[in-house]
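One protein chain omitted, others in place.
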Amino acid sequence: MTVPDAWYLGLSAVLFAIGIVGVIVRRNPLVIFMSIELALNAANLALVTFGARLGSPDGQALVFFVMAVAAAEVGVGLAIIVVIFRSRHRLSVDDLSLMRW
Amino acid sequence: MTPIPAPPIAWNALLPILVLAGTAMLVLLADLLPPRESKQHLGALALAGIIAALVIALVRWGTDVCGFRDMVRLDGYALFFDIVIAYAAALVVLLSMDYLRRRGAESGEYYALVLFAACGMMLLASAGDLIIVFLGIELMSLSLYVLAGLFKSRRQSSEASMKYFLLGVFASAFLLYGIALLFGAAGSTNFERVAAAAARNPHDTLLLIGVALLLVGFGFKISSVPFHMWAPDVYEGAPTSVTALIATGSKAAAFAALIRFLTTALRPLQPDWTALLWILAALSMTVGNVVAIAQTNLKRMLAYSSIAHVGYMLVGLVAGGPQGTSAILFYLFAYVFTTAGTFGVLTLCERTGGTPEPDGDGAVDVREYAGLGRRSPALAFALTFFLLSLVGIPPLAGFFGKFYLFGAAVRAGYVWLAVIAVLNSAVAAYYYLRVVVYMYMREPEGAAATLAPSFAGGLALAIAFIGIVLLGVMPAPFVELAQVAVAPLLR
Partner (left out) sequence: MARAAFVLVALLAVGAALGLVIKKNVIHGAMFLVVNMASIAALYYMLGAEFLAVAQIVVYAGAIMVLFIFAIMFLIPGKDETGPDPRRWQRALALPLGALLLILLLAVVAAVRGTGPPAAGPATSGALYRALLTDYLLPFELTSILLLAAIVGVMVLAKRRPG
């Protein structure tokens, strides 16, 4: 018995929703960023599933590029977060009191 | 193992982008060579690259080349936006040469990142495939996230950078999921294949939800209400020259990709996205203008006003057709000059903040502009004109921009939207003119220094000034250019 595509897409949808909720609910910028990575992974899963449905390598190629972009994003993003929170006592986006979130 | 055949490479379709990327790498290399104490020559080098890209775009006007399996397309539309983006980048580089040296923050990497961001913007302008849209947005945004946090020791700057980053990546996640669903619906990310799929089955659930998610992502990038919450803080916290780039270039580029995608790939769905954009346009105009009234920080005020301007441009997209679409292009052209000029005056005035440390906050409060008319008449005169153009007073560029946009909306039957837009423009006049009142009718508190822009800064202001006057006095040829530019989209 093969696994239907809809199962993969359902899982992808659930993971995406969890990621988005995580971004809104959490206050730690690192956890927010990890939740975003979760959502990106969910999108990747959907891409691979659709690609397999079509039998073309396009879906996999797109995921390849998303991975490269994600790696670049993580490098830049963590540098930004480290620069800003190196001198703070608490790690929370609510502490960015100078400007409203 | 069969050898992989080398694919054809359409250099022509990438020329302006290649020039910018090449210049960025040259700037990075030249940064290693002497002279090390001044970085002005790197700014000049970056400027030369941008001018070369601009010249290429002008020379190639009228051509139409596709390449890489139709992933990029350098047609009139892309060339028009390349010109707009090149102007924005050139003005920003000129302003930065003056601003960064005063702040002691000049570096080769800054100019390289501006060039990389411009590269991403031009990619967006000629993208014919969603993967190029994604990569273009990411290239542009990654560079801008870093640039926004350039003044590391200033808290607002790094906070702006982080907020811009987290919300930007959040938006990218929506964009990517939208792309995934469209890929599922169309079997390809190419605009033409998406268009074919949309024509076959315009009410495919996959397609509709994919478009909705994609519009959320784009909404963040153009900062339309309700996806605007990053804009005020980022505009305020980022170095003013970077704010100018975010307000002009990145907005124009995101609009370029959005318009091309909606009008070519999603034409069968036009009634659906028009209804959605109607709401976004009305919300953006109203929220932007009403909140701008309450601001005393000029950068924040301009952020809210830019949200309102996004609303005006969305009016053109709602109106659609050759008139509405070309009106957006004209408006963006005018908007780039006006906004770059306004932020240009702000960068020049920031030095009077009197803060000794390089990262100190400059003069951005409206009260600090009191008496500017007497202290430096030329700057006050220029700022007055830029603000009047933002209000939309004839015969400046902003007036004709609004005139064409709202006219197109009325002709397309969206009278109510046009009425909302006109009312909003009237509200906007209040907070723009308040700055003018401060400059000419209030006495400065304490002794304020007189200002003299450097050559580069003065040149940037002069170019922006000539731009808005030229577009205002003789708009007809530029409107024709915009109409020629949108023709390939609406075939």
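Should a chain be cited, it is by its letter among A and B, assigned in written order, with residues numbered from 1 in that chain.
FYI, a residue touches a chain if its C-beta (ideal position, glycine included) is under 8 Å from a C-beta of that chain, and two chains touch if they have at least 3 such contacts.
All figures in this text were calculated on a predicted structure; none of them were measured in a lab.
S.K.: Going by the stated contact criterion, tell me the shown chains that border the hidden chain.
M.R.: Checking the complete complex, the chain left out touches A, B.
S.K.: Which listed residue (B:Asn12, B:Ser38, B:Thr63 or B:Thr205) would be found touching the missing chain in the intact complex?
M.R.: Within the whole complex, the residue contacting the unshown chain is B:Thr205.
S.K.: Tell me, which residues in chain B touch the chain that this view leaves out?
M.R.: Residues 4-5, 7, 9, 14, 21, 24-25, 28, 67-69, 71-72, 104-105, 107, 109-110, 112-113, 116, 119, 123, 131-132, 135, 138-139, 142-143, 145-146, 149-150, 152-153, 181, 184, 204-206, 209, 212, 358 of chain B touch the chain absent from view.
S.K.: Footprint of the hidden chain on chain A, which residues?
M.R.: 1-22, 24-28, 30-31, 33-35, 37-38, 41, 44-45, 48-49, 51-58, 60-61, 63-65, 67-76, 78-83, 85-86, 88-92, 94, 101
In this section, only the chains that are shown with their structure count from here on.
S.K.: Considering the complex alone, what residue numbers of chain B touch chain A?
M.R.: Chain B residues touching chain A: 131, 134-135, 138, 142, 145-146, 149, 152, 155-156, 158-163, 165-166, 169-170, 172-173, 176-177, 179-181, 183-184, 187-189, 233, 236-237.
S.K.: Enumerate the contact residues on chain A facing chain B in the complex.
M.R.: 9, 16, 19-20, 23, 29, 32-33, 36, 39-40, 42-44, 46-47, 49-51, 53-54, 56, 58-59, 62, 65-66, 69, 72-73, 76-77, 80-81, 83-84, 93, 96, 98-101
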